[in-house]
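Here is the structure we will look at, set down as structure tokens.
Note that one protein chain of the assembly has been removed; the remaining protein chains are unaltered in position.
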Amino acid sequence: MSLLSHVVALFLLANLAVALFAAARGQTPADRMLMALLFGTTGTAVLVLLAAAGGGTPLIDVALVLALLAAIGGIAFAKRAWHVEGNDRD
Amino acid sequence: MIEWLSMGLMMIGAFFFFAGTVGLLRFPDVYSRLHALAKADNLGLGCVLLALALQAESLAVALKLLLIWPLVLAASAGVGFAIARRAHALGIAPWKKGDGR
Partner (left out) sequence: MMFAFDLLLALALLLSGLRTLTTPRLDRGIVLFIAFGLLLALAWARLSGPDIGLAEAAIGAGLAGALLLDAYGVLQRSKDLHSKGVAFKRLIVIALGTAFTIVLSEALLDPLPAAIDLRVPVAAHLEESGVSHPVTAVLLNYRGYDTLLEIAVLLLALLAILAVVGETRIASPSRAHPVLQALARLATPSIIVMAVYLLWAGAFRPGGAFQAAALLAAAAVLLHLVGLLPGWSTPRLRLRLGLVAGFAVFLTVAAALLRQGALLKYPPEAAGGLILLIESALTLSLALILAGLFLILSRDEDAS
């Protein structure tokens, strides 16, 4: 059980790494922000898995905080930081 | 028995996270990508939390774990709405079959 927690945590982290790579390469601003949001949720999952795998219940608090605040970045982006649509070079 | 259920749920959750990431990378427009993201949020995280709650040491810890889920659901719904609305306001059209990708 604990082993499975470790394996899944590692798998999710690999997911994050892929998302990170895509965030660096994403074509539109929205793509990149969605990656950041995926980071938030996957990070929450990794934290609770780490809590079960020996990190203890304080990590569940960290996961709760992350879950609560993930929305704020997304809403800030949608309302403040997104003014042009479209792909960009580089 | 609970052990098996828990392990199964965890693997289902991992699958949904994987599906969400793949969807985020491969879907053709921002609206469908939001959809993929929501799957990872709702089902992926939900299954993982349920799996861990079944294995938790005490009721308090299990409840705390399950508390995360409705918060993430609400946040995910709100943010998805905000981004989709903004995309629409910016004039981004949904992808139709036949558009280039």
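Structure notes:
As written, the chains take the letters A and B, and residue 1 is the first residue of each chain.
Please note the rule applied: a residue touches a chain if its C-beta (ideal position, glycine included) is under 8 Å from a C-beta of that chain, and two chains touch if they have at least 3 such contacts.
Everything numeric here is computed off the predicted structure, so don't read it as measured data.
Interface with the hidden chain, as seen from chain B, comprises residues 71, 74-75, 77-78, 81-82, 85-86, 89. Against the chain not displayed here, chain A makes contact via residues 3, 6-7, 9-10, 13-14, 16-17, 19-20, 23-24, 26, 29, 32-33, 35-36, 39-40, 43, 46-47, 50, 53, 55-59, 61-62, 64-66, 68-73, 75-77, 79-84, 88, 90.
Here, only the chains that are shown with their structure count from here on.
By the touch criterion stated above, chain A contacts chain B in their complex at residues 1, 4-5, 8, 11-12, 15, 18-19, 22, 28, 30-31, 33-35, 37-38, 41-42, 44-45, 48-49, 51-52, 57, 60, 63-64, 67-68, 70-71, 74-75, 77-79, 82-85. For chain B in complex with chain A, the residues that touch the partner chain are 3, 6-7, 10-11, 13-14, 17-18, 20-21, 24-25, 30, 33-34, 37, 40-41, 44-45, 48-49, 52, 55, 61, 64-65, 67-68, 71-72, 74-76, 78-79, 82-83, 85-87, 90-92.
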